[in-house]
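Every protein chain except one is present and positioned as in the full complex.
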Amino acid sequence: MLLHLSTWPEVETYLSHSTGIILPIGSTEQHGPTGLIGTDAICAEAIARGTGEATHAIVSPTLNVGMALHHMAFPGTISFRPSTLINVITDYITSLARHGFNKFFFINGHGGNIATLKAAFAETYAHLGDLQLPNANLVQCQVGNWFMCRSVYKLAKELYGDQEGSHATPSEVAVTQYLYPEAIKQATLSEEVAKGYPIYGAADFRRHYPDGRMGSNPALATPEHGKQLYELAVKDLSQSYLEFVNPT
Amino acid sequence: MLLHLSTWPEVETYLSHSTGIILPIGSTEQHGPTGLIGTDAICAEAIARGTGEATHAIVSPTLNVGMALHHMAFPGTISFRPSTLINVITDYITSLARHGFNKFFFINGHGGNIATLKAAFAETYAHLGDLQLPNANLVQCQVGNWFMCRSVYKLAKELYGDQEGSHATPSEVAVTQYLYPEAIKQATLSEEVAKGYPIYGAADFRRHYPDGRMGSNPALATPEHGKQLYELAVKDLSQSYLEFVNPT
Amino acid sequence: MLLHLSTWPEVETYLSHSTGIILPIGSTEQHGPTGLIGTDAICAEAIARGTGEATHAIVSPTLNVGMALHHMAFPGTISFRPSTLINVITDYITSLARHGFNKFFFINGHGGNIATLKAAFAETYAHLGDLQLPNANLVQCQVGNWFMCRSVYKLAKELYGDQEGSHATPSEVAVTQYLYPEAIKQATLSEEVAKGYPIYGAADFRRHYPDGRMGSNPALATPEHGKQLYELAVKDLSQSYLEFVNPT
Amino acid sequence: MLLHLSTWPEVETYLSHSTGIILPIGSTEQHGPTGLIGTDAICAEAIARGTGEATHAIVSPTLNVGMALHHMAFPGTISFRPSTLINVITDYITSLARHGFNKFFFINGHGGNIATLKAAFAETYAHLGDLQLPNANLVQCQVGNWFMCRSVYKLAKELYGDQEGSHATPSEVAVTQYLYPEAIKQATLSEEVAKGYPIYGAADFRRHYPDGRMGSNPALATPEHGKQLYELAVKDLSQSYLEFVNPT
Amino acid sequence: MLLHLSTWPEVETYLSHSTGIILPIGSTEQHGPTGLIGTDAICAEAIARGTGEATHAIVSPTLNVGMALHHMAFPGTISFRPSTLINVITDYITSLARHGFNKFFFINGHGGNIATLKAAFAETYAHLGDLQLPNANLVQCQVGNWFMCRSVYKLAKELYGDQEGSHATPSEVAVTQYLYPEAIKQATLSEEVAKGYPIYGAADFRRHYPDGRMGSNPALATPEHGKQLYELAVKDLSQSYLEFVNPT
Partner (left out) sequence: MLLHLSTWPEVETYLSHSTGIILPIGSTEQHGPTGLIGTDAICAEAIARGTGEATHAIVSPTLNVGMALHHMAFPGTISFRPSTLINVITDYITSLARHGFNKFFFINGHGGNIATLKAAFAETYAHLGDLQLPNANLVQCQVGNWFMCRSVYKLAKELYGDQEGSHATPSEVAVTQYLYPEAIKQATLSEEVAKGYPIYGAADFRRHYPDGRMGSNPALATPEHGKQLYELAVKDLSQSYLEFVNPT
């Protein structure tokens, strides 16, 4: 069930039997010479919707922009400052908590979002307490990073080994190829690719990763891989979601 | 050209011949008993993409949430506080202006966004000046409200007369029916519907507009109307965009 | 009744029979070669006081500074950033709402304030709800723009036609001439004057409107016109105020 | 010279020979059973204008609202939070510093503003440095509290002795009586009046100072005293201003 | 009793018989050629702990950084912007007030903190009211500046006369010598030292006080003086603290 394709009475009905919601969050940032700028949002959105279908959970509209300041030296990147993203998340959760949602399961497509999301959750729990919402003490947030699902990680290692890398990875590119076959890009990739350098500011990032990839070889990606990875992610995250909303 | 389906080298190429960008902004808010919660984002996104195609302009990912605090008494609504939305807009524009974009054309689906957008533009112009970006004085923002296009307005009046109303209108519902025929909703609508009462806070809004409609009869909507309205909006806004980026 | 010339027991008495208040808001910004920098505050203050007298409403001290970032390339302009003005308005309304005021009628002298005021009202309604003020759901805000009153607009058109323009207009200059005859300024005005160009940032504004006027000929203003315009504005806004505090 | 009664070319001319400006700041707060709510703004404005005349300095519009949170338990008080006031002051000074003003002399009518003003000055110096304004390192701010001028203090002690108190004082009431003889208020004042209790929050303040006075007997005030006090304040502050803008 | 060396059950016990707490606040800023950068924090911490012992009060961890923007032109200075410090203080007090602390006695080592602390207290009282904490109206904050204690001031004058100065003073240096004899520094001090110039921004400060001293001769300091000054400060502030928590 997609929130944006529902009416308010349908949401009211949904809330009578569940207080859980899935929120896809991605990023709008460079993904190397062949990866789509929307990669992280595209993956998060599709996997969130798949997870929503599998679990009969409602899925919010996608947060298309996240915390990608370190990618800002490449054209096309849009980033929130962490302080903005904290307010964005606070407003999302507060809005939905007022309606009675308690369990917020973010399906995340971008590693760079994790720290700020966790900071935002802490800020929000306190904020809800300050507002004295009746359900303030029931609200719980969790991040499900599809690319860190055990089964996804395992398959990516099998398929790509060390060439998976850590940004503009063949696995995320594969998922976008499966979802948008019409947008598969070709470019000559240098054989050597930098890796292992820690992430600081944007200029520093580009100096060390001149084409945007971090140790990855996205040329290995195929739409078929993407389908497999997508399905594994949906399966794993569906289980995580159900355990989250119905803890044993 | 969709930013999220492009690579950073493709954006770099785009910037060598154009500095314009179209940004769809909607809202996630109740739209009466039969209107979709995502109505404003759905319409803005589709019309923005149509406009982008018609004008060869790049289109950013959709801002799915806007300023809808007055709809917060209905379940499903998600709203930014105006102060958050100002920061969101500032971060979007600043990110893109750093890459060389100068002409920001927001295609907007929600009347409640207009005031905050204008405030955000003023805040952003000053912010870009503070940052001393080389193109600070070239950045210009404009809002194109698809529902206020002359031709759209005219057709809506012809089709619905007074029953167009001002929220959960048949015209916006029609556009969503055209775009998502699988999500056409049915519900009994009271014949009488409140109208003309000004908008204050959320509780006050619901007190006066108990089912969320403002003077509208969305039962009049059809997918065919939606197609017509969509096409008129794209045509009008394409002309507006071109005049904006290439002023005479 | 002027708030600043009252004592707190007098305000307490006032609140026992009315919860309405009039708040003049202007701007401190260039008004062309002959217009006073305080034009918008001067007009708003005088018309607000006239309206207060006519309706027995209390009038707050004048907000002398508003949102005038686009006039910042002319010496003498003082502007709030929109985010500051939102906090200013929130603090004003919250202070007064704590005392029991519910109906806030801003008499505004500056078009550039309107968007930010509306954003601020939304922010404030939500803030009052967050604070759980007993009257949070009763608070209502409205903007009365004196220069947009029907009768004022009509007379301005009659007197000045196209030479009314949209900034440093003869009608606002006339009102200041009526109120401060000792401060009538003379300067040679170029016959040609730019108009119709949209408003973006400060440098862009001055590039297009080099002497600060927007399509106006303030040399047409007379104190007598000012008196007429003032009286029409007071009459119109008095009616608006009464309808606002005592809706039928 | 009053900024609000000047044109931008006149300000430009002023700046060619002086970079100093006088800014009156008051408060809108209870002043006991007979003192005007606008007392602090009224006194600051009049004394600032007198000082401006005596020194040929330009005088900005009055900041009518200040930091009066501790008076919020009395109806009519309007207060900024300190964080808002810091932004307000930052915006005022930054706006004017961009035009070339360097010497900001605040004539202050309210003891409760002093701490926040000083904090705001520090915040602003740093902000101007961050903006890299050419005159950032030349900007200097000073507060002149008229009620703390040596000659004013001396006369107040002579006239009222211990009954001067520290809020709703006969000296400030006298100045308002001199300026607004039509607004002289009468009320029975309890003979005993609390004093010496430190200032904490608003409820605590009213608990200890139930009618709003702090150790004062405003019934001693006369318009004649007000005239004397006004003239002493203008004389002292004129000297302070001149020393500030032309240090030896 | 030191908060950081206590357990939460011990704090719970403490709160059953006292709601007072002592909070040392210093600064990390240049103190001339021989003064330690931590001077203000070191003095505040030691004197606060002495005061805590003498009065059986609990002492919070030290706020090592304060408002020292005007010292930023000297290497080693760390400063909060006033707006940050206000939030820091608000978070400290709000956290502790939630546990039941009502009486906050800040022992302060830096004159530059005073204004911002006072602003922060006002902001916090209002914030606690907004949160509707049960003890919101009981919370009271006070600043005890050890260097302004009557007995300290008197001894400093006796020992150093005019050479006490107002920054990097022999009295504060003496206290650090007493506490950290292993960190007594030697340097040639110019005989002449600037004084009397008001404090504005950082560059201006260094221009007028090139070695960081303000009219002081820290070479006069001895550890023995430091011991005396320390003991006087502890004695005076212990009395102030007891009067604060147990007002007569």
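Every chain is named by a letter (A, B, C, D and E) in the order it is written, and numbering of its residues begins at 1.
What we mean here is this: contacts are C-beta pairs under 8 Å (C-beta built on N, C-alpha and C of every residue); 3 or more make two chains touch, one makes a residue touch a chain.
Here the structure is a predicted model, which is why all the values come from computation and not from measurement.
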Statement: Touch assignment to the omitted chain, from E:I22, E:A57 or E:L96, lands on E:L96
- request: Check the options E:T28, E:T51 or E:T116 and report the residue that touches the missing chain.
  value: E:T28
Task: By the contact definition given up top, give the residues of subunit E that touch the hidden chain.
output: 2-12, 15, 28, 30-38, 41-42, 60-65, 72, 74-81, 83-84, 87-88, 90-92, 95-96, 98-100, 180, 183, 185, 187, 212
Field: Hidden partner chain, residues of subunit A it touches
entry: 67, 69-70, 72, 81-83, 86, 112, 114-123, 125-126, 128-129, 136-142, 198, 200-204
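Everything that follows uses one rule, which is that only the chains that are shown with their structure count from here on.
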Task: In steps of 5 degrees, what rotation angle do you get fitting subunit C onto subunit E on the CA atoms?
output: 120
- request: Could you label the subunit D-subunit E interface same or different, taking same to mean over half of its residue numbers are used by both chains?
  value: same
Message: Centroid from C-alpha atoms only, then distance subunit A to subunit C, rounded to Å. What do you get?
response: 46
Message: I need the residues of subunit B touching at least two other chains; which ones are they?
response: 72, 81, 83
